[in-house]
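Only one protein chain is missing from this complex, and each of the others stays in its spot.
A, B and C are the chain letters, set down in written order, and residue numbers restart from 1 in every chain.
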Amino acid sequence: MLPVTFASDNWAGAAPQILDAIARANEGPARAYGADDLTKKVEARFCEIFEKDCRVFFVATGGAANGLALSVLTPPYGMILCHEASHIQMDECAGPEFFTGGAKLLPLAGFAGKLTPGVVSAALAGFPDRPPHGSPASCLSLTQGTECGAVYSVSELKALCDTAHEAGLPVHLDGARFANAVAATGAKPADLSWRAGVDTLCFGGTKNGCIAAEAVIFFDPEKAADFEFRRKRAGHLWSKTRFIAAQFDGYFRDGLWLTLAARANAMAQKLSAGLAAVDGVEISYPTEINEVFAVFPERVAKALLDQGYFHYPWITPGDPAGGAMQRLVCSFQTTEDEIASFLDVVRAV
Amino acid sequence: MLPVTFASDNWAGAAPQILDAIARANEGPARAYGADDLTKKVEARFCEIFEKDCRVFFVATGGAANGLALSVLTPPYGMILCHEASHIQMDECAGPEFFTGGAKLLPLAGFAGKLTPGVVSAALAGFPDRPPHGSPASCLSLTQGTECGAVYSVSELKALCDTAHEAGLPVHLDGARFANAVAATGAKPADLSWRAGVDTLCFGGTKNGCIAAEAVIFFDPEKAADFEFRRKRAGHLWSKTRFIAAQFDGYFRDGLWLTLAARANAMAQKLSAGLAAVDGVEISYPTEINEVFAVFPERVAKALLDQGYFHYPWITPGDPAGGAMQRLVCSFQTTEDEIASFLDVVRAV
Amino acid sequence: MLPVTFASDNWAGAAPQILDAIARANEGPARAYGADDLTKKVEARFCEIFEKDCRVFFVATGGAANGLALSVLTPPYGMILCHEASHIQMDECAGPEFFTGGAKLLPLAGFAGKLTPGVVSAALAGFPDRPPHGSPASCLSLTQGTECGAVYSVSELKALCDTAHEAGLPVHLDGARFANAVAATGAKPADLSWRAGVDTLCFGGTKNGCIAAEAVIFFDPEKAADFEFRRKRAGHLWSKTRFIAAQFDGYFRDGLWLTLAARANAMAQKLSAGLAAVDGVEISYPTEINEVFAVFPERVAKALLDQGYFHYPWITPGDPAGGAMQRLVCSFQTTEDEIASFLDVVRAV
Partner (left out) sequence: MLPVTFASDNWAGAAPQILDAIARANEGPARAYGADDLTKKVEARFCEIFEKDCRVFFVATGGAANGLALSVLTPPYGMILCHEASHIQMDECAGPEFFTGGAKLLPLAGFAGKLTPGVVSAALAGFPDRPPHGSPASCLSLTQGTECGAVYSVSELKALCDTAHEAGLPVHLDGARFANAVAATGAKPADLSWRAGVDTLCFGGTKNGCIAAEAVIFFDPEKAADFEFRRKRAGHLWSKTRFIAAQFDGYFRDGLWLTLAARANAMAQKLSAGLAAVDGVEISYPTEINEVFAVFPERVAKALLDQGYFHYPWITPGDPAGGAMQRLVCSFQTTEDEIASFLDVVRAV
């Protein structure tokens, strides 16, 4: 029997349609380094989905997408404002500092991984522009959905982008779970990105059924001017780029990306509702995408692990539970049976 | 009809066995970030093939493998000796400088992309150790097979490694076409690497039938101490690492890697012999692996392109042909028919 | 009439004894790049003053001293814990990130620019070691005296160093105003540094009467192994190093350094006491060295500026005054008359 895991959406494999798309792309030779037809076709598909001529670049990991995107949005001596629990601050081993050549990250607080215009404004005021002493604020980085499973509404996102733009900062959006946010809100991709003011989006595929596929999307083509050099020197330009393009080809076909994300979100809803109904279990953040954050007694956590239900305790800055939180992530492969049996264990203990 | 291409071995797709291996690996969930069973199994397979306990790290591109490997072999103020035509000097957009945090590359000359102990010794003497003024020589980087299609014999490699070690330098080996070199020489992988003195090998799979699979092999585990941090911050740690491991799983099964490389090499031999027999065509370097470098009249180059036979002129430092060289690369997919029809065109013009 | 300034201790010129020492050092030729006799003599003097064989390196600025020192105490992917108001976080334009090749700074809160073992421990717990995801905590950076004019006692310093060492972190001490701290506490230099557990001290001379003289002191010589390369590549090795050595030669002669620091401290005490006695003025932090932080009505600040008394508002993270604070810095050149006339203006308004 395979284990049941809520450890992370990246413990899931690839959706079969993604493998099919890779097989299709494998016919015959193709130009290398992104000059192939499939890459061009999929780039165009991104423009359709986002209703805008944009520049799209494929890489294999979210860390690469974020780091490379930030490297063109900030000078090496600049300061990136981000949430203290964000992936770029907590989970990329100082990758943004590396890619940018030494930019500073300023971690900010906010419930459920979300920033607010007030928090951003206060940070800018408290770290005033004193050239050349303080590192000048140069970029606002947001995450959609957040590390804590929350989602910015279109208007929340717009308010934050407006605040950033008024201070002269471009906005980077870490969209490792962008599909989940689109599925959750029903908003158009354009509304959740450039129409709200996002300058550059890191659009994730890996956590939602791809093997290794992320796209950096520049809504302002000028900002993309030297991206290809930065991607190449960082070893993130695949010679056989068609095999990332192929994954997105499969991902977008028949709306697969939203089907998968909606499925993962729905499973999380079930899991969250089920847990909330159990005495002694507390849901730490609203369950808005495919992640559930909950506090339950340690003996429950232990029993779950003993019976093969994987998940991780989640320690994060600003944690309202004081370090007692567990993170449970659903993927497109999570089944209702898995959730039911998981909840059975929780209830039994 | 599909075009016939000698443009590069990375224009080829993936071998079907590689796709099969990926599909096999897609069963059920797996731990992320390299903690899965398949990754561990394939790491162990590398140790068997190289007859040594070694530390193995997977990445998706050769540029990442080289840059990351070099970043642990040299301090950021060190100097890497390399061939002036090497990939790290000519084709990675200053990637090694980026990954190392600013190390210097000292380009050296030598026929067919090969260095000799004499050239290395002369460079060390000419760039003497004057701490802290000159950047101290810190690493020797070699390529096997070279950018010019040549192969170091075991004894040539050993002599170079001895020269480097006597000067206190570790040896990095760019093995993007290591499989071709093994197939060409019949030498054991261990003899072409650590037994000859290589400290760290970047073992390529991508050019020889994989999608995106490279392995950085540290024969001295101590040198690998902080590699995982460097790979992570550079965005080169896949969350679904099993899908690189899977490619190598397929690559090593039933000796596929050597079968594919031998095939590509054999095709290049045929092509080289065929071209050498044509009046007015000159072979620039001995054809030792899967690359043929030749000079032929421009009207021939043009006719080939017009009839759908892709290949590139090859401008390289130290070029004996003064800029008139063409590079023709065979892959595991190259057929005898393609070579025959290509030679027909050459002969006809 | 010269203006009266409390803007910063670096608005003061050099003490005449420092210029005399430079003139003395100017006799005849001297070996360059630190191989001269005076440099060696002054390095030895540092060892006497600190009662320990240590490695000493001269640079011209505090930013260089801090950045270079940190670059050998942390790997490029590491994380430096520091106060949110520290110079390395607020005033060096992302210099530490630059010198270290991309290390992360984690800003922590604490009254008057001081950290406590509890704050450090909580930060380490909240940013847990999850190799290779989170940037691993790699260094604790403290400041003595702090940006807010406070001083760590020997026992406070020791407790912090113990906390750091238990977590495996070396301790960096920014001592731009170390002389003021020594003068204020009466403690021996050794007690305020290595005996308390400090691994590397950036010892400042510039703010206290030198022209441009800072020393990076490694109490553990092994940590200094590659410092000379890092200093050189960063352009911080003077060819005529004797002229930094000369400044320290003058600085240490007859205890000048402590005389100057004690004078600046005493003036600040007078200023602070005078201000505290004025209705409507509030002293924000205890005045422990040569800096006074106070809140007074804006019309007072304006009147002072109008009458030629320079000083700056001081916006700092964790500011208890909510942005209304003024910083007044005394130097070794500050006179009792200046303070009296300044207080007269304050009282008059």
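Everything that follows uses one rule, which is that a contact is a pair of C-beta atoms (placed from the backbone, for glycine too) under 8 Å apart; a residue touches a chain by one contact, two chains touch by 3 or more.
Small disclaimer: the values here were computed from a predicted structure and weren't measured.
A.B. asks: Looking at C:50, C:77 or C:98, which residue reaches the missing chain?
C.D. replies: Final answer for the missing-chain contact: C:98.
A.B. asks: Per the definition of touch given earlier, which of A:19, A:184 or A:237 contacts the omitted chain?
C.D. replies: A:237
A.B. asks: Where the complex has a chain not shown, which of C:14, C:123, C:215 or C:295 is the residue touching it?
C.D. replies: Only one of C:14, C:123, C:215 or C:295 touches the chain omitted from view, namely C:14.
A.B. asks: Touching the left-out chain: which of B:13, B:101, B:189 or B:205?
C.D. replies: Looking across B:13, B:101, B:189 or B:205, the contact with the absent chain belongs to B:101.
A.B. asks: Touching the left-out chain: which of C:77, C:229 or C:314?
C.D. replies: C:229
A.B. asks: Of the residues in chain A, which ones touch the absent chain?
C.D. replies: Answer for chain A: residues 33, 75-77, 101-102, 131-133, 135-136, 226, 228-233, 237 touch the chain left out.
A.B. asks: Taking the full complex into account, what residues of chain B touch the chain not shown?
C.D. replies: That gives, for chain B, the contact residues 76-79, 90-94, 97-98, 100-107, 125-128, 132-136, 315-317, 319, 323.
A.B. asks: Please identify, in ascending order, the residues of chain C that touch the omitted chain?
C.D. replies: Looking at chain C, the ones touching the missing chain are residues 2-3, 5, 7-8, 10-14, 16, 19, 22-23, 25-32, 59-68, 92-95, 97-99, 206-207, 211-212, 229, 232-240, 243, 333.
Assume only the chains that are shown with their structure count from here on.
A.B. asks: Identify the chain whose mean C-alpha position lies nearest to the mean of all protein C-alpha atoms shown.
C.D. replies: A
A.B. asks: Between chain A and chain B, what is the separation of their C-alpha centroids in Å?
C.D. replies: 34
A.B. asks: Please work out the Cα centroid separation of chain B and chain C, and write it as a whole number of Å.
C.D. replies: 50
A.B. asks: Got the chain A residues that touch at least 2 other chains?
C.D. replies: Residues 92-94, 97-98 of chain A touch two or more partner chains.
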